[in-house]
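Every protein chain except one is present and positioned as in the full complex.
This part shows chain A:
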Amino acid sequence: MSLYVVQFLTGLANASSLFLAACGLSVIFGVTRIVNFAHGAFYMLGAYVAYSLTLRLEGAFGFWAAILLAAAFVAVLGTLLEMLLLRRIYQAPELFQLLATFGVTLMVEDLVHIIWGPQDLVGPRAPGFEGAVPVFGLPVPTYDLLLIVLGPLVLGGLWLLMHRTRWGVLVRAATQDRDMVAALGVNQKWLFTGVFTLGIFLAAFGGALQIPRTAVTHQMDLTIIAEVFVVVVIGGLGSITGAFLAAVLISELNAFGILVFPGISLVLMFLVMAVVLVIRPWGFLGKPIQTGVTTIGEATRPWRPWSNTTGIAVAVAVLVAALLPVVLGSYGLSVGSQILIAVVFAMSLQFQMSTGGLDSFGHAAYFGLGAYGAAMTVEWFDLPMELALLVGPLTGLVGALVFGWFCVRLSGVYFAMLTLAFAQITWSIAFQWVEVTGGDNGILGVWPADWASSPANFYWLTLTVGVVAVLALRHLVFSPFGYRLRAVRDSTVRAEAIGISRQRTQYVAFAISGTAAGLAGALFAFLKGSIFPDVLAIPTSIDALVMVLLGGVATVSGSVVGAIVYTMASIWLMSATDLSRLVLGGFIVFLVVAFPQGIVGSLSAFVSGPFERWRTRGRTERTIAVSAEGSR
């Protein structure tokens, strides 16, 4: 009995920390419609800055002043980010907003590395809260009790702020209808800045409060962001109270899950999230959100299969690629194989994103599942490579079928966040289930069959598989299924009205995409000869996204070019600088700010804009009656 009470209290203390981190994200999303990926980075910065300040400020007063000053300082950084970056991308598709804030996360990671060094830091304990009090004979840290009180206090304070001040009323109004608030004379610009600052203050405060409990580490940002996404999705985006309820549920589940089923508490968390989302797709207290901006611009020209000339050009390019082993050495060929694998991986995501309109932020899951599936086939069952190359895509498929069943019930940002959460769960399983996956040590000795072991032969193998996979996916885009998928993407209501099920169509696309990613993962395992949990981590998902963006979301297979360029650039970058995350993060931010409609979208708008306007002038008068007021 006493053990349960203590676990319950520990759960509540964790819930408070989680709530502080999550509520800011929810508030920011409610008003600005931006899912701030950098929230975890600010949480981490809060902890690091608090650590440095507590070293300089002494005594009980100094400690608490340090915590609050750290949160305030980081909040100012947040204000600057909002004014300098986010204001430029409020109109951009949500995918770009997620990517830009992820770019900021990458940059912060390297900056933290430069300023505080690589080692974990242990801060001081909170003066006056060092000890423990006995509860039913078991010790409970007093600091935990403090946190248990603090969570509801912050919740109450936020409630008062939102309901008892003019600013709060304006924020709630803007959460429902931003244009109307502006039409009533409110300058949203400063409302947005204020909300963002508040949200970042809360995140940094949550991070700073962690230093008496845990070490300050570089992994804090991505660890917390995955949990925060789960909490916010379960609680309902934009709802503060929902975030609190979800934080309590998740934390208690973890606390008791460890007690009852040690080792599978993560799976439990996933199951609960799944159940909640099936019953309430928008979370406890969330509301369905209209996703205003789609990735595909209005001016997208219709896709067409390759003309004869393009077909010949592609055939020549493949032929040239097939002749490369004549000139390249083994290092060059291994880079070549890596690029080809990236091409398949990027193409699998592009199929889902461009054709399906499903912006996945967790595509690493299926790549990684394919890699682990193949590696384990060889390692644990001693089966040949040929079979492993079949098992890889199959594990990707199974993963996509399980996760996709939940994901396709949602759309827009909810979809993106859920895919990310699933990818993180897969990563945690690979990391923690040491007996099967080898944990951090990975699986070693995954070598190709003898006939494919020479660099040239393996290169030809990946080239063959890659070309077939890309052509097959392209073919699908122009098949009846591809048309259905695009119909659902462009107008869900109209597609459903002619008998096309959105969920089923997207589910199939998700499964196909996951299978192709699994195939890429399987090849990757054999190329590297070993596999680690890294392949499942967030950066892998981001790599795929950037490749698709580089090639152009509005194209059918531009990611092939994007993958080639990006993979070569990142291999070069890794060898050229220690600060690759800073450079890559800066590059992503630049990409989003400079080309808010995507590279291809921006280019085609630039080239064909005036022409399109001239061409449509004739028919506008005829279509006006339909589109004028019906278009809103």
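To be clear about the criterion, a contact is a pair of C-beta atoms (placed from the backbone, for glycine too) under 8 Å apart; a residue touches a chain by one contact, two chains touch by 3 or more; residues count from 1.
Throughout what follows, contacts and distances are computed from a predicted model.
From the set "NADH-quinone oxidoreductase subunit D", "Cbb3-type cytochrome c oxidase subunit", "Imidazole glycerol phosphate synthase subunit HisF" or "ATP-binding cassette domain-containing protein", the protein name that UniProt assigns to the chain left out of the figure is "ATP-binding cassette domain-containing protein".
In the complete complex, the hidden chain is touched by one of A:Ser2, A:Asn187, A:Gln219 or A:Thr464, namely A:Asn187. Note that of A:Val169, A:Val278, A:Val434 or A:Ala594, the residue touching the chain absent from this view is A:Val169. Only one residue in the set A:Asp177, A:Glu386, A:Asp450 or A:Asp490 touches the chain that does not appear here, and it is A:Asp177.
In the full complex, chain A makes contact with the omitted chain through residues 166, 169-170, 172-173, 176-177, 179-188, 298-299, 612-613, 616-617, 620-621, 623-632.
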